[in-house]
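Here it is, the structure, as structure tokens.
With one protein chain held back, the other chains of the complex are shown just where they sit.
Letters A and B mark the chains in the order given here, with residues in each chain numbered from 1 onward.
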Amino acid sequence: MTSDHWGFVAAAYAVAVLALGGYWRRLVHLERTLKTPTLRAARRRGAAR
Amino acid sequence: MTFLRRAWAVTWKDVLVERRSKETVNAVLFFSVLLLFVFEFTLGADRERLAAVLPGLLWLGVLLAALLGLGRSFVLERENDCWEALLLTPGDKSAVYVGKLAGNLLLMALVEAVVLTLFTVFMNVDVARALPGLVLVLALGTLGIAAVGTLFGAMTAHVRARELLFPVLLLPVLVPVLLAIVKSTESLMAGEPLGVVSHWLKLLIAADVIYVVAGLLTFDVLLEG
Partner (left out) sequence: MSRWLGLVATLGVLAGLVMAFGVAPREMTQGNVQRIMYVHVPAVWVAYLAFLAVFVASIMYLWTRAAGADWTAHAAAEVGVVFLGVNIATGAIWGKPTWGTWWTWDARLTSVAVVFVIFVGYLLVRQMTDDPERGARFAAVVGIVGALNIPLVHFSVYWWRTLHQPPTFAKPGPAAASGAIGMALLVNFIGLLLLSAYFIAKRYALLRAQQEATA
């Protein structure tokens, strides 16, 4: 019977979770910096674009 | 002025400027010669292997030279504050696109003639048999490369790190054209008849139509402001 390579399955799904989760965290971070009405946020906004 | 007259005016201006300065042509020609040396040094020891990769090398040389030349096609206007002059061209700006495209085609034709000659002489390649078909492939492929190159060249003239962004944008888009011309050249130089590569030729024609139409339709968007 062929080996199942569960390690690779886990790695693949982990990569997917990291990529999609990472993108989601980036969106949340952008949202947070946009909502903070401070001068620092305004400067950060300019950099985030 | 009619559309073609305006396009011709742009082409003729570029040809005149180039004839006087010889900047781009010299650099591109010299670069092609250097490439020949590099190919010989890296691959020349094994004659058989060299013969096998020759079609690819031929087009690699043309492509690299094209990157040099096409990337610069709008830099002259940009650097000499002539951009506004382009913007003020009366009527349809796509005439400028056609004019620039024609100029770039001339440049590439020159490069190809030189590269082909150099290869024939120094790499001992026999292209005589395949020549008619080869010219057709060259023509179709060059049109595709120049069509996208002229369009993206206008864009990258205004971008930071233009020397980086131009090849990064151009090369992936040109993958189909590149595959088509290399595979066709391979078959033709192996002595096969033109009919064998008809599907590649059809792909090239489709690509050329798509790229030229896209260029004609979107060029004046790039020229704005």
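The working rule: contacts are C-beta pairs under 8 Å (C-beta built on N, C-alpha and C of every residue); 3 or more make two chains touch, one makes a residue touch a chain.
These figures come from a predicted structure and were not determined experimentally.
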Touching the absent chain when the full complex is considered, from B:34, B:52 or B:206: B:206
Selected from B:45, B:88 or B:161 as touching the chain missing from the view: B:161
Residues in subunit A touching the chain absent from view: 1-6, 8-9, 11-13, 15-16, 19-20, 23-24, 27, 30-31, 34, 42, 45-46, 48-49
Footprint left on subunit B by the chain that the document does not show: 148, 151-152, 155, 158-161, 165, 168-169, 172-173, 175-176, 179-180, 183, 199-200, 203, 206-207, 210-211, 214, 218, 221-222, 224-225
